[in-house]
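There's a structure below that I have some questions on.
All protein chains but one are shown at their positions in the complex.
Right after this comes subunit A.
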Amino acid sequence: MPAIAETRDAVETLGQSTYKWGFETEIEMDMAPKGLTEDTIRLISHRKQEPEWLLEWRLKAFQAWQAMTEPTWAKVSHPPIDFQDAHYYAAPKKKPGPKSLEEVDPELLRTYEKLGIPLHEQAMLAGVELPEGETARPPVAVDAVFDSVSVVTTFRETLAKAGVIFCPISEAVREHPELVRRYLGSVVPVADNFYAALNSAVFTDGSFVYVPKGVRCPMELSTYFRINARNTGQFERTLIVVEDGASVSYLEGCTAPMRDENQLHAAVVELVAMEDSSIKYSTVQNWYPGDEQGRGGIYNFVTKRGACRGDRSKISWTQVETGSAITWKYPSCILQGDGAVGEFYSVAVTNNHQQADTGTKMIHLGRNTRSTIIAKTISAGHSDSTYRGLVRMMPKAAGARNFTQCDSLLIGDQCGAHTVPYIESRNLSAKIEHEATTSKISEDQLFYCRQRGLSEEDAVGLIVNGFCKDVLKELPMEFAVEAQKLLQISLEGSVG
């Protein structure tokens, strides 16, 4: 493939070697023909051996999608997307659903090895054969999604002993249809918005988590998404249901090869939290952001929403957004149960020509519901970054509280940082506090660091990490380290 080599060389000379995850895996793929029609959807449904109800559900979403137009309210601009010019199904050619690691294509395993994703339970558990300088980490169960298909899910037996279901959603459709049918689309309805409708029509895989009553999930769960094939969109669907008194912590990571075309990633994540339960959902989003000239990169148009159905339930979103050419994403909480808690901690970093329009929605329905929003935005290069958030107190949300803090940091005079909060209250006793600031890195802080011998780049890194501390401390240990490194890399070349 000379085109790829060319691109890679071109990118290399531009000094864009900082995106370490930009390699491509040569692997045989099973692809649907380009374009999106009812036939495509039938084909996806057939390949995945889905029941009739799910096909109908998809077709309903497709119909709704056809009647919809792309949203234009976000502060991002891109050439129109030709939705017929992509493959809507791409899977590594292999028997569906490998039962063990031995059945997984070794090329795939190598890919994940390169990405640093632990797929070997044994090594992890025993803590042996660790590379030098690395300490033993607590076990994490991983569901690895390669293009549209889940390739492997680790630690399933350990989890099953605790009663936790953690599997690809396509498998859950077969094994636990009653659960999937009950909750799929119950938080993000099929016709919720343009990209959610598209996802509902064509989603191919994703993760499913079910934590039964009173169970505290014994380990962190994690899904690792990788886009590999060209001309494909990735449409994964994640559904997490946590029953009364149960809890889970879930991590999500993602990367893609470097290409000079734009690829669409339109995922939907639905969370359901019952009485006294809690879900912690952490994301480190590191899709390929495009090169320094703004060529290529992923369009990350994602719908994430959690419903705190039960009293005293809690959903906490933490995200570190460093990748993607364009991000359009608003992880939200619907606080239905009395005393429910919603949290949103976000760091969004844009550099070069990246655009990010991200934020959250906190919809307070129940009494004494509480929400906290901490959003840190960093813009550098020619990028634009927007925080867009909604806090809505409904008439029954007596005693509800919200606190929002949005801070933006501008690095360089060619970037933009914007804050667009929507604050709506229809309850007398609900209290909302919102504050936002925009500034550049303080000269004093920079001087202080430089004076003590730090290079400008290190000083900026240190200050930025301090700026983001409130969010980073919410991340699980492993992610926090990765996120800090990512921040540094994302901002490389933006100062001096």
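The criterion applied here is as follows: a contact is a pair of C-beta atoms (placed from the backbone, for glycine too) under 8 Å apart; a residue touches a chain by one contact, two chains touch by 3 or more; residues count from 1.
Criterion: contacts and distances are computed from a predicted model.
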Taking the list "ATP synthase subunit a", "Branched-chain amino acid ABC transporter permease", "Potassium-transporting ATPase potassium-binding subunit" or "Fe-S cluster assembly protein SufD", the UniProt entry for the undisplayed chain gives the protein name "Fe-S cluster assembly protein SufD"
Missing-chain contact, candidates A:His46, A:Lys431, A:Lys469 or A:Lys485, resolves to A:Lys431
Contact residues on subunit A toward the hidden chain run 73, 393, 395, 408, 410-440
